[in-house]
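Every protein chain of the complex appears in place save one, which is left out.
Which chain is which? They are A, B and C, in the order written, and residues in each are numbered from 1.
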Amino acid sequence: MLFPTKILSFATMILFCGLIYYSFTAAKKGKEMPKIRRIPALEAIDEAIGRATELGAPVHFSPGRGGLVDEESGQMLASFQFLSYIARQTAKYKTQLITTICDAMVFPVAQEVVRQAYIAEGAPERFTPETVRFLSNDQMAYCTAVLGIFQREKPAANFMIGAWYAETMLIAEGAAVIGAMQVGGTARLFQLPYLVVSCDYCLLGEEVFAGGAYLGKDPVQLGSLAGQDLCKLICCGIIVVGVVTRLLGWTYFHDIIGKLGK
Amino acid sequence: MSARFGIYLAGIVTIALYSYLIGDNKMFKFAEHLYVGSAAGHAITMGYINIRDLGWTPLVTKGQVMLLIPILLGLCLYSRFTTKYVWVSRYAIAVTIGIGTGVGLRGMPSAQILSQLQASMVIKNANDFLAILGTLGVILYFLFIHAQNSVTKGFGRIGRWVMMITFGVGFGTSTFSMVARGTGAVTAILRMFGMVK
Amino acid sequence: MRREVPSIILAFVGLLMIAETFLNIPAVASLSRDVKNWGIIIGGFALALGSANLARFHIVRIARKNKEWYNSVALLACMAAFALAGVTIGPKAASYAFYYNNFLAPMNTTLQGMTVFFVGSAAYRAFTVRNAEAAILLLTAVIVILSSIPLGEQLWSRIPAISKWIQDVPNLSGQRGIIITSAVGSMAIGLRVLLGLERSHFGGE
Partner (left out) sequence: MNQFMEKLQNTDRRILFALIFLAMAYPMVKPFTLPMSITQEVKSLYDFIEKLGPNDVVLMAPDYSPAYAPTVGGACEAIYVHLMRRGAKVVFASFSPEGPMMAENVIASGTPAGKKYGVDYVNMGYRAGGEGAVAAALQDFPGVFPKDFQGTAIKDLPAVQNLKSAKDISLGVLFSTGGYAGGGWVRQLVQPYGKPFAAVVTGMMGPAHVPYYQAKQLVGLVVDMKGGAEYETLVKRPSGSLAGMGAQTLAQMLIVLYMVVANVTYLTLKKERTRTR
């Protein structure tokens, strides 16, 4: 029933998911967690919102062009955690939030995230059609519209966290022009360099997925993060074992991944 | 609709959008609204065609009744225009996110973990050894909770430097294609003035 | 009912996608193909929903006689024209293709081409050697750029070789590390979503 060439991939998925599951059920039961290490970019989120509040200027958030049905969807889901947090903070400080959306399917989700965050902060009336805007599903038309918003509404903080594509540089520099403080983050390898260069703070790769745990201090998320750490340590172990066995002239370990890990 | 008219149309919209580089202005704003509007119209066309070809036509001509499900789910999205029934739209969202989550989960082990681990095991010379150290460094940099000690932190430091090199390379290699795209747009302007063929 | 049922649907669809990849069962494969098609159909409705919201946004602007409301009129006119043409004559018709190729497509090219200008201003603004890491980033970028143009070689004959080493050794190992760790993070969030422990996409806890 199981595809023979995929046995190892399947096993990896089960093992990793199992470890993560074990870790967060343990955390939920109240097992004490060691502290999470500092991630400066995440602390900068509050700073940026604070700055915008002081200046009486809006905050801009975008999850990038990514969609919900492809392999990058994980980053979009992670991005909603940030959106939720940022929406709550802005509701608390009565700062205007502008969320711009490029993917049509992301739009209703983002609306829901922001609306619920406002309700949770007891400010549902702050939710207007201006809060979450679908600009265009055409990547470059979206960029043009965002650049227009930057020039006309002058946000003082710009958050670009999610699955970013070729629109990265245009939007990041567009925000730099108006002097907005920027926090970026993506796990998309090709766009990371631009965010690193252009933003004041940038979440690198997996840090995007750690945001929820860091900001929410929720035991499930912290536990999940601990499980992810175990998975990464296993990866390191596999590399070391693979290298050592190869040095000893035994390539079986290396080859079996190619055969069964499709 | 001659080719000449096409060249002028392309040149004019290019100049109008490039005027943003000088500063926000009326010409850019106008072009921006034309662009966003046209793109939205085009999106409606594409959405209509998707619904028609994949949903409606097979439903009515081939009697594939199952296709009523996505059509109803799609209509559920419009509950967002009400305040009371917003939650109905969650059914459609659930299907979409379900697809994405499943596709993401199933693809990661082979494409992003095992194949990369396998590639990291090849050791033939000193360069390969350095590469392996770099990969380990980057992985250990991303430890958030467990094993926070001086060894992993030292590796993590190396990992950060390696990532900076990766980003530098990413920035450097992509400038070539960016300039290439830039020359494409510059050509549209020069062509309008007859300065290039 | 309002959160639980969607959560169950989500988990079912997600598991179906996973089963399609790993299990050799024709029925699963065909159902999962159908469900992916559903995603595209729902996406079609979402596109129209997005456009409808955009239209509402601009109709309000016109009604309120906002500053430069005429731009909103232009936007709505273009939207209506493209949509009407697309639905009646179809995107393959000559006139639709003409406006697509000479109007929409060049605007896309223009914006993509604009990136190089922004790379230039970022180079001037953000590439300062504030610390050791920034210095590494800058130095690598400069070497790689120089190696791709004839001048680099003239400057120092070993630049192409150095650039190739950087790309093949540290760059590749950095990419591998980022790819592996991101995959782990992505799997973790996927698992939490499947189990219904992560519901920010349904609006909160």
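Note that in this section a contact is a pair of C-beta atoms (placed from the backbone, for glycine too) under 8 Å apart; a residue touches a chain by one contact, two chains touch by 3 or more.
These figures come from a predicted structure and were not determined experimentally.
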Left-out chain, listing which of the shown chains it touches: B, C
Residue of C:12, C:127 or C:165 touching the missing chain in the full complex: C:127
Option from B:54, B:88, B:164 or B:179 whose C-beta touches the chain left out: B:179
Candidate in contact with the missing chain, chosen from C:8, C:84 or C:151: C:151
Candidate in contact with the missing chain, chosen from B:27, B:111, B:158 or B:190: B:190
Touching residues on subunit B - with respect to the absent chain: 21-23, 175-176, 179-180, 182-183, 186-187, 189-190, 195-197
For subunit C, residues in touch with the removed chain: 116-117, 119-121, 123-125, 127-129, 138, 141-142, 145-146, 148-151, 153-154
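Here, only the chains that are shown with their structure count from here on.
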Chain contact graph, described as a line, ring, star, complete graph or other shape: complete
CA centroid of subunit A to CA centroid of subunit C, Å: 14
Mean-CA-position distance for subunit C and subunit B (Å): 2
Distance from subunit B to subunit A - Cα centre to Cα centre, in angstrom: 14
Two or more partner chains touched - positions in subunit C: 18, 21-22, 36, 39, 42-43, 46-47, 49-51, 54, 104, 107, 111-112, 114-115, 119, 137, 175, 178-182, 184, 186-187, 190-191, 193, 201-202
Multi-chain contact sites of subunit A, meaning residues that touch two or more partners: 6, 9-10, 13, 16-17, 69, 71, 74, 77, 104-105, 108-109, 112, 115, 135-138, 140-141, 144, 189, 192, 194, 196-197, 204-206, 210, 225, 228, 232, 235
In the complex with subunit A, residue positions of subunit B that touch it: 17, 20, 24, 28-29, 31-32, 35-36, 38-40, 42-43, 47, 77, 80, 86, 89-90, 92-93, 96-97, 99-101, 103-111, 113-115, 117-118, 120-123, 132, 135-136, 139-140, 142-148, 163, 166-168, 170-171, 174
Residues of subunit A touching subunit B in the complex: 6, 8-10, 12-13, 16-17, 33-37, 39, 67-74, 76-77, 104-105, 108-109, 111-112, 115, 135-138, 140-141, 144-145, 147-148, 151-152, 189-190, 192-194, 196-197, 204-207, 210, 213, 222, 225-226, 228-230, 232-233, 235-236, 238-240, 242-243, 246-247, 253-254, 257-258, 261-262
Parts of subunit C lying in touch with subunit B, wherever the complex brings them together: 2-3, 5-7, 9-18, 20-22, 34-51, 54-55, 68, 71-72, 74-87, 90-91, 95, 98-104, 106-107, 109-117, 119, 132-134, 136-145, 148, 165-184, 186-187, 190-191, 193-194, 201-202
